[in-house]
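The complex appears here without one of its protein chains, the remainder shown in place.
Chain nomenclature is as follows: A and B, assigned in order of appearance, with residue numbering initiated at 1 for each chain independently.
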Amino acid sequence: MELQRDKWEQLLTHDVGEEIFAFAARIFPICRSITGNGVRRTLREIGSHLALQVHEVPTGTDVFDWTIPREWNIRDAYIKNAAGEKMIDFAQSNLHVMSYSIPVRKRVSLAELKEHVHTLPQQPDLIPYRTSYYADDWAFCMAHRQLEGLREESYEVVIDSSLESGSLTYGEYLHKGETEEEFLLSAHVCHPSLANDNCSGIALLTHLARRMAELRTHYSYRFLFAPGTIGAIAWLAGNEDNSWRIKHGLVVSMVGDGGGPTYKKTRRGDAAIDHAMAHVLRHSGLTPTIEDFSPYGYDERQYCSPGFNLPVGLFQRSKYGTIPQYHTSADDLAFIKREHLLESYDVIVKTIGVIENNAVYRNINPKCEPQLGKRGLYRRVGGKEVAAENMAMLWVLNLSDGARSLLDIAERSKLPFEIVLSAARKLHAHGLLSAGPSAPGG
Amino acid sequence: MELQRDKWEQLLTHDVGEEIFAFAARIFPICRSITGNGVRRTLREIGSHLALQVHEVPTGTDVFDWTIPREWNIRDAYIKNAAGEKMIDFAQSNLHVMSYSIPVRKRVSLAELKEHVHTLPQQPDLIPYRTSYYADDWAFCMAHRQLEGLREESYEVVIDSSLESGSLTYGEYLHKGETEEEFLLSAHVCHPSLANDNCSGIALLTHLARRMAELRTHYSYRFLFAPGTIGAIAWLAGNEDNSWRIKHGLVVSMVGDGGGPTYKKTRRGDAAIDHAMAHVLRHSGLTPTIEDFSPYGYDERQYCSPGFNLPVGLFQRSKYGTIPQYHTSADDLAFIKREHLLESYDVIVKTIGVIENNAVYRNINPKCEPQLGKRGLYRRVGGKEVAAENMAMLWVLNLSDGARSLLDIAERSKLPFEIVLSAARKLHAHGLLSAGPSAPGG
Partner (left out) sequence: MELQRDKWEQLLTHDVGEEIFAFAARIFPICRSITGNGVRRTLREIGSHLALQVHEVPTGTDVFDWTIPREWNIRDAYIKNAAGEKMIDFAQSNLHVMSYSIPVRKRVSLAELKEHVHTLPQQPDLIPYRTSYYADDWAFCMAHRQLEGLREESYEVVIDSSLESGSLTYGEYLHKGETEEEFLLSAHVCHPSLANDNCSGIALLTHLARRMAELRTHYSYRFLFAPGTIGAIAWLAGNEDNSWRIKHGLVVSMVGDGGGPTYKKTRRGDAAIDHAMAHVLRHSGLTPTIEDFSPYGYDERQYCSPGFNLPVGLFQRSKYGTIPQYHTSADDLAFIKREHLLESYDVIVKTIGVIENNAVYRNINPKCEPQLGKRGLYRRVGGKEVAAENMAMLWVLNLSDGARSLLDIAERSKLPFEIVLSAARKLHAHGLLSAGPSAPGG
């Protein structure tokens, strides 16, 4: 196993918070859904940074238990009152129309209109985000306060949408590493103007991929930008034979708010990504929560379905559904912050760094400690950092048995992985360690 | 495996608290001991509800390391003062005579009397419950305050008891299920007028057996009403070759007070009954305590002796020995309550329901989630219950691998067993699950 990979640290040297935020802001206005031109426009924006491969899966294609639905597109939508004033205008917020609303153009009474309006009575100033992918229906979403202000009169409702045979679109980008074994990074691209969920994730992965381009890696890195659920299912259906390649994976969503971070483990519960992410989070200085797998959430539901059982976890800041902004118009660009995007990026980069650099060594002199002092390896003067380095060397020597990995040793010793890695490299350079077999999961 | 067993829910539809209490009150006055007519009268009362099989094991019979003792019967007992007034009268409380007291009829001084009196100085108004099964002795039990009031005079003490060759009596009732495998439910019948310990347990099991009579079950249910220790040992000695049939079991005692509930695990510690009872208790809304096995307590001591090691736990409300009423005259009918008897009954019925209905399935579409929506299985609107049902379906699909049982899934998901069971049945009905092998312990 080759250890001196290109420096991961260089990925951390720049402030990428600004560029992630800028990209999230750029794709925020696009009206995405699980199919249609909104997804295509989003992928085109990603494609301006990456050699993105775009796939179209035709309507009607069977993907496991599901079928690719008709393609949905929308041009305009509004509600006008009797005086002809626009009360609701799709052009102001694409959340105003329930995703996959069938076309409608008619006059309705207030009572009939109300049957087709979603609001949040508990959050009366916010517009909810709603979908109806698999039932033919139409609806508007609006602030509850606005609904309460509507008078008893006749309204003109127009949704200029189409539901037609077309295709589902997703994009993927492969960073080739030394092996065909892959690290999957997956973001859903089906939500309209919700900044955190998931312009943030799309933007983070786009810029991570861009910055990794020059990096020599052990694993190949597959970046997948696909509509939630049906997109992931379509990808798995099309890549079933190659799914064995995925040795590690993360679903990335809602990475711009200041909560969490939250990591939900893979269904396996003890995959390398679970240990690596937990380790990085524990040493992050943030206040992480690590949760066991559950079958509700994002596309880890599909990757971790029992027939695949891939080692894919979910990384978020606040956990979905736990914050008032979730799936509302309050999930806007003001809700995501450059510093939180940067923190999330750092956690992911460091986790990848652990996975890339994890290794197994064998102590060549296992009987008693070797004399580190005569090799200049044991520093007697220095602060906390030197003490940690010395301890890391003793731990690596004590536990490197050809079975325990550096990550195992970092976990056991409660020392940061990078210090353990650095100690191991020094000991290896001085001939005190031999390289062992590959690390688990590697 | 047949899942649509007769509905367990019907056992829960009636308020059985009243009938359990009434039966406990009916048998409360009887003077029971480990042998004798008190036990026979009690079994006759049980037999008025069940086709009880009554066994007599002759005095002198060897049962493992023990020997069936002489039969003890008592007709009358009293202490009269010099003026001939009855100071203590067995007719008022059968606790006044130490169980297995040898016959006595003589005049004694106060000093000599005191050598044969048990009181509770810390609880001066209560009569203690005492026994001397295996040492020839006699004694009265009384309130400490009463003892202190006795004057220095001569007393006539009479215990009109007999200790003669006879037999030990126990009763059993078998509810036949589809298999010969058994669920043992055992209550001790050797205590005299102690309402909670164990008129409550005898009454609960009697009425549970009566109500189960019409129910079609997988397991056969053996209800054992036997004197503590020696009775259980006699039963085990007589049924050694069939003890393999006992796949689950509960000792039931002190189920009428408002404490606990307390469940003491089987010696195995991970038997199906342990998981089922723990699960039901966690979802009971009560404040349960679950304890590891220890070799002191009730007849689980014998069932869980290492040569048998049967999967039999102990269910109680307050743990024995932890409440001031324990083994005193304060354990009377006012101490047990209909609502607590009902709660105890419900816990036991639900636990049996889990054991009966536990099953293992196999997800037929393990690759990605099946589309529940198109089958009408996924409800989008509804409160907490609907959310739990949806989650239960996702969990069952995700974990039904032909190895994990529904109880395992309920434990993992922290959802109540009945919701998981209901979800599994719906998924099975829609062809999304196939029945797997039998559940563990079944």
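Throughout what follows, a residue touches a chain if its C-beta (ideal position, glycine included) is under 8 Å from a C-beta of that chain, and two chains touch if they have at least 3 such contacts.
It should be emphasised that the depicted structure is a prediction, and the values quoted were computed from it without experimental measurement.
Quick one: say which of B:144, B:267 or B:340 touches the chain that got left out.
That would be B:267, which touches the missing chain.
For the full complex, which residue in B:168, B:233 or B:330 touches the chain that was left out?
B:233
For the chain that's not shown, point to the residue among A:193, A:266 or A:363 touching it.
A:363
Could you please point out the chain A residues that touch the chain left off the display?
Residue positions of chain A that touch the missing chain: 363, 365-371, 373-374, 391, 394-395, 397-401, 413.
Need a quick check: the contact residues on chain B for the chain that isn't drawn.
63-66, 134-135, 229, 232-233, 236-237, 240, 267, 294-296, 301-302, 304-308
Note that only the chains that are shown with their structure count from here on.
Provide the C-alpha centroid distance between chain A and chain B, rounded to the nearest whole angstrom.
54
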